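Left out: one protein chain. Kept in place: all the others.
Moving on, here comes chain A:
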Amino acid sequence: MAPAEAQPDDILDSSLVDLNTFNQILEMDEPDDHEFSTSIVFGFFEQAQETFDSMDAALKEKDLETLSSLGHFLKGSSATIGLTKVRDGCEHIQRYGKLENIDGSPEPDEDLCLERLTEAISTVKKDYEEVETVLRKYYEQFD
């Protein structure tokens, strides 16, 4: 018999990951493997890296519209997995890119939005790295 599995609760910080949502994904795994959730989580890692690269490029181009839609895109998948902080960060990017404040009110100052975008992207990357580390650690136990 395999050693008792560490439960996600033991490893994952609920401020980083919404456990209800994440557990929904784990529940879809077959009893003896973690193939499904692994493919989802590691698929997300890839997607996040790609998206960050695109964001960097768009930021260089000062392409706010693209930044907004990239933010929206990653918001969807991070929300699906339950990565609360990343999801929130992506929402900020989505708003700033649309020339809005966090509350959705208009912010016509494009330079200010760019400045905020730069900051938000670096924050979201940091949050992402943090959660990637713990998730990788969580999956390491199954190797």
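By our rule, contacts are C-beta pairs under 8 Å (C-beta built on N, C-alpha and C of every residue); 3 or more make two chains touch, one makes a residue touch a chain; residues count from 1.
By our rule, contacts and distances are computed from a predicted model.
S.K.: Choose one: "AP complex subunit sigma", "Mitochondrial distribution and morphology protein 10", "RBR-type E3 ubiquitin transferase" or "Histidine kinase". The correct choice is the protein name in UniProt for the chain not shown.
M.R.: "Histidine kinase"
S.K.: Of A:H34, A:K85, A:K98 or A:R116, which residue touches the hidden chain?
M.R.: Touches the omitted chain: A:K98.
S.K.: Touching the hidden chain in the full complex, which residues of chain A are there? Just list them.
M.R.: Counting over the whole complex, chain A touches the hidden chain at residues 18, 20-21, 24-25, 27-28, 36, 39-40, 43-44, 47, 65, 69, 72-73, 75-77, 79-82, 87, 98-99, 104-106, 108.
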